[in-house]
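One chain of protein is taken out of this complex; the other chains stay put.
Presenting chain A:
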Amino acid sequence: MLLRLVVWTILAFLVAPLIIIVLFSFHASASLSFPFTGFSLRWYQEIFGNTQLAGAVTKSLVIAFFTALVTLVLGASASLGWLRLDRVGRAVIEAMSVTPIALPGLFVGVSLLVLFAQAGIRLSTLTIVISHVVIALPILIVAMKARLALFDPSLEEAARDLGASQRQTFARVTLPLIAPTLISSAILAFAVSFDEFVVTSFVAGTETTLPMYIWSMMRRTVTPMVNAISTLVLLFSVAILLGAWLIGRLRRQSAISARAEP
């Protein structure tokens, strides 16, 4: 009974800020405190009229997409390589991939800024993507590694034994089996990039991502529009996760129906 109470309290604690934000995004007045004076969609209308905001969202989506793509390719290669390493090699890679997670974002931001300046790379969307890859890759490797450790290497041997070349084995066995892991990892990288603020603020130059735009808005005045934006971002995140889940289910159902014909 007590345990149940604790669980519900923790859940409420986690969800409460989200509820407040969603609630006030529909508030008719500009006030961010109770009493609630009525519902309105005015903040949402303001969002869609705001071209600067639209630009920032587009930029964040593009950056998150490329971050996810690059991280996925690098992370998948690293993880597949990791599977084939011996114990010592695995430990070294693990240590190296966990270290950047432990570093404060501020530190990573400054180091990257110095690095880009030294290398003579102009700050741009590219430098943001590179920085996001640096942040997302270790997280992704850790997440993938845990899942891939469950991968049974005898499945690959079985495929080879049945006459599949190395390439066929990868395409027909390894890839389909690790695909759900890859997709969920890519979504994770996308999410990390989409709301990254600290490091981005160092390496963005004149570019503006969505978190940076929200930050600059809040520095001027705290507007309820922020709540509306947050609510939309929340919806977007839920939609992505739902989509990933559905993809996982559909794949299997189509495999069943494909065999139904005589």
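Throughout what follows, a residue touches a chain if its C-beta (ideal position, glycine included) is under 8 Å from a C-beta of that chain, and two chains touch if they have at least 3 such contacts; residues count from 1.
The criterion applied here is as follows: contacts and distances are computed from a predicted model.
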As a check of understanding, state which of "Ubiquinone biosynthesis protein UbiV", "ABC transporter ATP-binding protein", "Gas vesicle protein A" or "YvlB/LiaX N-terminal domain-containing protein" is the UniProt name of the chain not shown.
"ABC transporter ATP-binding protein"
Given A:I21, A:A64, A:V108 or A:A159, the one touching the chain that is not displayed
A:A159
For chain A, residues touching the missing partner are 152, 154-155, 157-165, 168, 172-173, 176-177, 252, 255-256, 259-260
